[in-house]
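First the structure, in the form of structure tokens, and then the observations on it.
Missing here: one protein chain of the complex. Every other protein chain is in place.
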Amino acid sequence: MKDNPNSTPGLNRRQFVKTGSGLLAMSSFPVVPDLPARPAAPPVAGPIVEGFPPAQLVGRPAPEGLKPGLPTAERVGFAIVGLGSYATGYIMPNLANTKNAKLTALVSGNQEKRDTLAAAYGIGNDHLYDYDTFDTIADDEAVDVVYIITPNVFHRALVERAFAAGKHVLCEKPMAITEADCQAMIDAGNRAGRKLMIGYRAQFDPYNVKAIELIRDGRIGEPSTVVADHGHLLPLDVPKNQWRAKQEVAGGGSLYDIGIYNVNGARYLLGEEPTAVRAKYHRGSGNPEVTVEEEIEWQMYFPSGVIANCSSSYLTTNNKRIHVQGDKGELTLDPATNYYLRALHVTDRSQEHHRLEEIQIPESNQFVPMLEEMAACVREDREPKTPGAEGLRDVKIMEAIYRAAESGEEVSIG
Amino acid sequence: MKDNPNSTPGLNRRQFVKTGSGLLAMSSFPVVPDLPARPAAPPVAGPIVEGFPPAQLVGRPAPEGLKPGLPTAERVGFAIVGLGSYATGYIMPNLANTKNAKLTALVSGNQEKRDTLAAAYGIGNDHLYDYDTFDTIADDEAVDVVYIITPNVFHRALVERAFAAGKHVLCEKPMAITEADCQAMIDAGNRAGRKLMIGYRAQFDPYNVKAIELIRDGRIGEPSTVVADHGHLLPLDVPKNQWRAKQEVAGGGSLYDIGIYNVNGARYLLGEEPTAVRAKYHRGSGNPEVTVEEEIEWQMYFPSGVIANCSSSYLTTNNKRIHVQGDKGELTLDPATNYYLRALHVTDRSQEHHRLEEIQIPESNQFVPMLEEMAACVREDREPKTPGAEGLRDVKIMEAIYRAAESGEEVSIG
Amino acid sequence: MKDNPNSTPGLNRRQFVKTGSGLLAMSSFPVVPDLPARPAAPPVAGPIVEGFPPAQLVGRPAPEGLKPGLPTAERVGFAIVGLGSYATGYIMPNLANTKNAKLTALVSGNQEKRDTLAAAYGIGNDHLYDYDTFDTIADDEAVDVVYIITPNVFHRALVERAFAAGKHVLCEKPMAITEADCQAMIDAGNRAGRKLMIGYRAQFDPYNVKAIELIRDGRIGEPSTVVADHGHLLPLDVPKNQWRAKQEVAGGGSLYDIGIYNVNGARYLLGEEPTAVRAKYHRGSGNPEVTVEEEIEWQMYFPSGVIANCSSSYLTTNNKRIHVQGDKGELTLDPATNYYLRALHVTDRSQEHHRLEEIQIPESNQFVPMLEEMAACVREDREPKTPGAEGLRDVKIMEAIYRAAESGEEVSIG
Partner (left out) sequence: MKDNPNSTPGLNRRQFVKTGSGLLAMSSFPVVPDLPARPAAPPVAGPIVEGFPPAQLVGRPAPEGLKPGLPTAERVGFAIVGLGSYATGYIMPNLANTKNAKLTALVSGNQEKRDTLAAAYGIGNDHLYDYDTFDTIADDEAVDVVYIITPNVFHRALVERAFAAGKHVLCEKPMAITEADCQAMIDAGNRAGRKLMIGYRAQFDPYNVKAIELIRDGRIGEPSTVVADHGHLLPLDVPKNQWRAKQEVAGGGSLYDIGIYNVNGARYLLGEEPTAVRAKYHRGSGNPEVTVEEEIEWQMYFPSGVIANCSSSYLTTNNKRIHVQGDKGELTLDPATNYYLRALHVTDRSQEHHRLEEIQIPESNQFVPMLEEMAACVREDREPKTPGAEGLRDVKIMEAIYRAAESGEEVSIG
């Protein structure tokens, strides 16, 4: 041990570093810094700032990036319409994490559920509505934005009623059942002079945003193929699934529910619009309770020559993948559109080396930036990033996909 | 096309399935279900429940697992003491996501920061304190729990003052600078008849909880080796790092800051207590501003024969890995203790096959269950899962590690 | 240190364990086994077996699984026809790794290349042929099997000439340009009473074999969707790519070259035959040197209702993925069909947990078992696992895909 005095037993940290200056002459190993003795606990009695350097407990500014939001009173107030699992499990908790929005009203046909949630979130009775009293929300000054999270078929009427009440609207996707309905909703917003945003959370997801950025930056070269698949099972004993199985309420099946992520995803990742589609329904489970298509596969053709090979299914486990192949590499979001768990890989493979890069974004949340966008549009009087026209575009494409599946022919999109 | 009538162009979904019953006789391919025509939009005027089956918009119960929490008024009130980046970035936003806790008071030596946060979170002026007025929190009935998130050296005094004020206490780890301080804090809680919990978030993290469960279930057989490393850089131009560099405020260096995850992690993953340690400081950056140890490596010896090889460092990038090797396989948490991003792998490798299993827990959050535990202990009058004794144990082991590093000898832990 | 005698300095391994029996009374830590002193080196002079226990250097049997192959003289002799990069880079080196096959002859139109390889592999002059002298291989008793690795269009004639010479044949895929050619080749083999095997290496690949086994075992439940994509760039300045760009030599484009992996892969993974296809060409690079289709996407419809969404491309980087989605999970081979690097994942995802299992097969080689199969069929006089009928089936499907792409209609497969 003689040859390494740094670790000589018996010397404490302070002592041994005092025996030499800088690196000890005989040592091949750097010394530890000059460590003071461990401090005694500060006195119990009396204000702690007296006994200790006040700098530590006083002066530090709020950390960068962790600035608190607007004072509660100044935040944009949201009414939630439809209190299903998405609203209560994802939107309402995340409203609390925004800096500029707040929950101020609830609308539901189920009074008991609504009242329980109101108590939990501290919403007063005068901000609770059902579908009979909904129109009186016009007089509720705490509500700036109405967020529609009901089954698809009700979107149009509720959006029109919200605009009639003078509120801004955030509406879940798919925007509506038909192109005509979508257009009517856009027109209603324009007439009312209010904002209309569609709840495309993936476009606010840091993973998807990063994927767009990487493709634009040329990381995979010129895109040539998109492969996009979304699927999940639809067990009908789970209440939240039941309306999705009904054509008259959902307005469409797996395509409208989750296939829309393939449609929207291919569009924002490529940055161009498909001009034609082909499609085919395929097997069903044979369950007579299900009156929508359970599986559909389709292709979308883009002006650049890119083709997107897509499928959506209610007969597979959770599968949410979007893959873009280019002439310099690949980009894969898998899962692409989960609520919390996404993965982004960028790959380039040569004969010599394969380079697989995973990009992780530690604190990614897509709900908060989506809600912030709506709040910002209201506060700044500007168009949302995902306006009604974006929702209309997808419905138009999906209507073309249905027509293609029914006709067996390629269908152009105007 | 003749041979597959299912896709005959010109028939729509309804028509072609009507041309036969069930599966079409000539087809090798299943037909799609009987899809009704796409519904028209519901009428704009009038309550929507009139025009459509009320079942969809009315009767659904609150989704299982998404039950709302306690009414706001009944929740356990938390005062946050110390408004640094961890408090403002992680604890305060997550309080809003609990079902049984709420934020009711703020304590800071920086009045401006405190007031801004109070406005953002809607905390009234009569619930704001500084370190001079902190003791008057005794009269604040909105406060049930005081959560101490200050630099380490202040923990003891603030905990004692909180107990003196009759509050329950949640205190960040490391619990205190010395074993004696820890014991004093436990005693103060006992005298006051109040709960004392230490903020070991990892023990509430679904990933770490799952890892414990897998090891207990024998997935990796008999553990033989733990390798645990935690490191991050400590640039001193970032305000939140500054106190950590000072022995008189932090009370210890990388070991107290992040090495504690190795100590605590090895203990809860193995389910046993180390009986001896060896340790060695190593190089420092030479930065005279840093008066704590920047790097230390140590070994912990467990009664079962397991050895844990550990290191902590302020001179490496983010590295937070705990690995347990057994005689049937391996379990790796890497990162083990990030705020949001963790990964859990269980591996078994034979000459023939390697089986690498990754377990992902989609909506895992460790802050909420930690805060819920504190709230539950108050409401149910029971001991926390991570009480003062747990914090004391780690400090005792870390003090032994420092003694071992100073003496160069193996140090037993009583 | 007093309290842990195990590590008392000064005692050696032998000594300290002698101070107690079993675990030392005072120790909480198990002792190391009774280690004998390190041996001295054995004497330099004289046979080593004298000075040391002969057991170690003598009696051990050959390790299980590492049994040597047949004596060289008894192995099945292979002639390689066509000395391109696949033959010289993969087949010839792997012949040396079989236990029952050997390289005995070379056939090439390039005399210099052939002679250089012959010298490297120790093939005598009387076993070297060009395409004029090829038919005299009939008299070469060292040749049992002729392995055809030429551009596609030459397969039929060379196979027929090989059969005419009385040899067994292993022929690269695609088996031939047309269904009629394939049938003629099968007929020629039958007439000659010789074996015909098609070189579907993936069916001998341990990763693909394992994937089949997992699907049959129900790991992903009932399959519903296959997504299969193969692509690579085709730079024409690389000699080995040039013939692939020419319709008159390749007989087809990306579909025949690599799309065939999608066709064959979907069939063996599902264990059923597609009954109809749809397809569409898409963009080309515009390079007039390329007279084959560069990109094609197609769908294959299976009797069970499974749909396979496929693409092949010469305009993307290396992409070789086959994915099967079931109602209990997913299985992904990505890359599926690389020469040496494959990856197999089996995934099941629920709302609560995602379980991603990667299966690695350390010493997987697909060339050796393919070559062994051909040798075994010759030695055991049995049909190959991948006979001519297998090659014909794929060509028939690919011809249907081309017809579907040209007609825009669904094409049934008889």
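Lettered A, B and C in written order, each chain numbered from 1.
The rule is short, and it goes like this: a contact is a pair of C-beta atoms (placed from the backbone, for glycine too) under 8 Å apart; a residue touches a chain by one contact, two chains touch by 3 or more.
Since the structure is predicted, the reported quantities are computational estimates derived from the model, not experimental observations.
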Sole touch to the unshown chain from C:Val146, C:Ala176 or C:Leu331: residue C:Ala176
Where chain A meets the chain that is not shown, the residues are 1, 3-4, 7, 28-30, 275-276, 301, 303, 305, 349, 351-362, 409-410, 412
In the full complex, chain B touches the hidden chain through residues 220-221, 224-225, 227, 229, 231, 233, 278, 280, 282-283, 295, 297, 299, 301, 304-307, 309-311, 313, 315-319, 323, 325-330, 335, 341, 348-350, 354, 408-410
For chain C, residues touching the missing partner are 1, 7-13, 29-39, 41-44, 47-49, 51-54, 56-63, 65-66, 68-73, 82-85, 88-89, 93, 96-97, 99, 109-110, 113, 116-117, 119-122, 131-132, 134, 150-151, 153-154, 156-158, 160-161, 176-178, 180-181, 184, 239-240, 243, 246-249, 251-253, 280-288, 290-294, 338-341, 360, 362-363, 402, 405-409
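Going forward, only the chains that are shown with their structure count from here on.
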Per CA centroids, the chain at the heart of the structure shown is A
Per the C-alpha centroid definition, the whole-Å distance linking chain B and chain C comes out as 46
Here the gap between chain A and chain C, centre to centre from mean Cα coordinates and rounded to Å, is 42
Residue numbers in chain C touching two or more further chains are 301, 305, 354, 409-410
